[in-house]
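A single protein chain has been omitted; all remaining protein chains appear in their positions.
So that you can tell them apart, the chains are marked A and B in the order they are listed, and the count of residues begins at 1 in each.
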Amino acid sequence: MMGFISYLVNGISLGSVYAIIALGYTMVYGIAKMLNFAHGDVIMIGGFVVFTTVSGMGLPPVIGILISVVVCTVLGMLIERIAYKPLRKASKLAVLITAIGVSYFLQNVALLIYGSNTKSFTSVVSITPISLADGAIIISGETIVTIVACIIIMIALTAFIKYSKSGRAMLAVSEDSGAAQLMGVNVNATIALTFAIGSALAAIAGVLLCSSYPALTPYTGAMPGIKAFVAAVFGGIGSIPGAFIGGILLGVIEILGKAYISSQLADAIVFAVLIVVLLVKPTGLLGKQIQEKV
Amino acid sequence: MKKALSLLLVCAMTFSLAACGSKESGTTTPAEDNSQTEADAQPEGDAQPEGETEAPAASDGAVFKIGGIGPTTGGAAVYGIAVQRGAQIAVDEINAAGGINGVQIEFNFQDDEHDPEKSVNAYNTLKDWGMQVLVGTVTSNPCIAVVEKTHEDNMFQLTPSGTAVKCVQYDNAFRMCFSDPNQGLESAKYIGENGLATKVAVIYDNSDPYSQGIYDAFRAEAANQNIEIVAETSFNSDNKTDFSTAVQSAKSAGAELLYMPFYYTEASLVLAECSKQSYKPVFFGVDGMDGILSVENFDVTLAEDLMYMAPFVANSDDEQVKSFVTKYQESFNEIPNQFAADAYDCVYVVKAAMEEAGVTADMDASAICDAMVGAMTAISYDGITGKQISWEANGEPNKAPLVVQIKNGETIGL
Partner (left out) sequence: MRQMNIKALNKTTKSNIVTYGIVILAYLIMEILMRAGVVSSLLQGLLVPLCTYVILAVSLNLTVGISGELSLGHAGFMCVGAFSSAFFSKCMQEVIPVSGIRFFLAILIGAAFAALFGVVVGIPVLRLRGDYLAIVTLAFGEIIKNVVNVIFLGKDSRGFHISMKDAFSMGLEPEGEVIINGPQGITGTPNDSNFLVGIILILITLFIVINLVNSRTGRAIMAIRDNRIAAESVGIHITKYKLLAFTISASLAGVAGVLYAHNLSTLAAQSKNFGYNMSIMILVFVVLGGIGNIRGSIIAAVVLTLLPELLRSLNDYRMLMYAIVLIATMIFTSSPGGQAFRERYSLKRLIGQRKETKEAE
């Protein structure tokens, strides 16, 4: 039983990281209607920036995280401006391939700058772990911070979209970008803002991911990126609470699958659950049902 | 439009094919080759003394062409780059000292991204270049694919780090490192004979023949040593960041010793996870653990008391080791790991075997191979990964494994 609770906590912690990444995915999808495969690699860049500033230059972690958020935000907007904006009217597949190109590009740039040696990431969290039930359950500081950060981000994001002007502009663009433009919404600026927020979230996710699993390589972001993508689809792509729920569920399923079924089949189990969910609810848990027009 | 475009592309293709074809005839002049070697040998523009690499051009034109294959990009790049650098240092030293029987060496290292298919491509690229001896490949699965080709072509192959049994399944292939079963057997014996533990937990990478091979031998020997394996967890190359469940199952099974037959990159994560869960068993690793102290920014206190089998200790007092480590640090600004050391020894072993066999640079790869295969079992080599190493005809080296322990951030021999 104690074991189960520990696994559950670990699962929620991993799920929170997935959820933060998935929030970025889902926002970008909702607005730009594109699968941003390079999102996972922005996470990796975020991790490397913190690594350079905190471990390399000795800056305090908070400053390092701030720098990382700024760098990733700028990077996200640059990627959008250079690689995606020219393709706004192009076919979906063209954008998808470009996103894959950007992903390869970021990985190889990181490889050239930092080399392939694994960097051990110093955790930015300095909270002492909580020990429950005579040490049978230990909840690490990273776990607590990750879960709390995820909840805060989720609430803040929902509030931003519901109550701020730019947030409502985002909703409008995602609903119908043509109509939104006619109503005076600056579509280009809104899309750029979405990429900026998504990338800032990626930076935070990168820091939290590397704090929990302290190995940093140019390929660190790829697999969590794909998993978060699955989480976003799981919860209903385009939906913010959906991404949150999808992320947490995915993390819990993955850890419990690893613990009780097979460590090798954990990923297969995650994907199998996804397939079952999509077959029952073809647009994910909280996705909107799209009416087909005749 | 489409027709014109496809015609253009076909022309481009034919041209590129022709370029491939002509490349073969165009790369025989030593000067041109040398410039290629230089470019290949120095990724990222590392500070490498220029004069040394240029040395071959000054010779009378005859050179030995040694090729290397390993991953220098992709997830396993760290091993390939280490081999490339270690071998380069040996090549530079040999060339500066006058070469093999007075003939200079050219070294060309090709990337295989740890992919068997790319590895065969890399091998063919080297063959086009005129390779006479292959030092490689670095990782086991690609090595198994390449050894098939070297066997067909009768090319001498010495792998620095291909540990799987099948890597040297043919007569033309030898290895520098321990084989997997050998290490598993020795570590089980060591744990049993020194009474380190009776309840052991194992975490291993079952997508890696190295890890799996060691563990299979370990498990077979464990029964004889009165060791009980109370928990075993496997991970694979796609799934190697989260070790929380693996550590937790070891902890709840009450294991006194955690056996870790895999590389230091993952080991650093396992150690961090153990510390997170306040779990302190005896940690025992294999030679892949070497290098853990040089992981950038790694908290070395996590690895305190870690024991592992190692053929090479970077801070040893041995003169050869010292000289190698100093040169490596000067050139690449990092402490060499066992891959670099194995590669360094490989080049010297090739030299020793070539001298023993009396091969000359004008012989073709197949003739060199025949001569060197015979010489390999006759030589005894003193290097940085062991002394008086000799080889069996089956390609396995005879060298004594050594157990080291980390104390206060330093490795010491036990």
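By our rule, a contact is a pair of C-beta atoms (placed from the backbone, for glycine too) under 8 Å apart; a residue touches a chain by one contact, two chains touch by 3 or more.
Fair warning: this is a prediction, and the values are worked out from it, not measured in the lab.
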Contacts of the unshown chain among the visible ones are A, B
Which residue of A:Leu8, A:Leu59, A:Leu87 or A:Ala136 touches the chain not shown here: A:Leu87
Considering the whole complex, which of A:Ile137, A:Ile237, A:Leu256 or A:Leu285 touches the chain not shown? A:Ile237
For chain A, which positions touch the chain that isn't shown here? 29, 35, 83, 86-87, 89-98, 100-102, 104-105, 107-109, 111-112, 226, 229-230, 233, 237, 262, 264-265, 267-268, 271-272, 274-275, 278-279, 282-284, 292, 294
What is the set of chain B residues that contact the non-displayed chain in the whole complex? 1-6, 8-10, 12-14, 16-17, 19-25, 36, 39-40, 43-44, 72-74, 110-111, 113-117, 120-121, 123-125, 127-128, 141-142, 144-145, 148, 166, 206-209, 212, 216, 219, 234, 236-238
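Please note the rule applied: only the chains that are shown with their structure count from here on.
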Compute the distance, rounded to whole Å, between the mean C-alpha positions of chain A and chain B. 36
Using the touch rule from the top, collect the residues of chain B that touch chain A in their complex. 44, 72-75, 77-78, 81, 206, 233-236, 238-239, 241-242, 244-246, 248-249, 252, 265-266, 268-269, 272, 276-278, 295-299, 334
So in the complex, which bits of chain A are touching chain B? 3, 6-7, 10, 14, 51, 55, 108, 111-112, 115-122, 129, 131, 135, 138, 140, 142, 213-215, 217, 219-220, 223, 254-255, 258-259, 263-264, 266-267
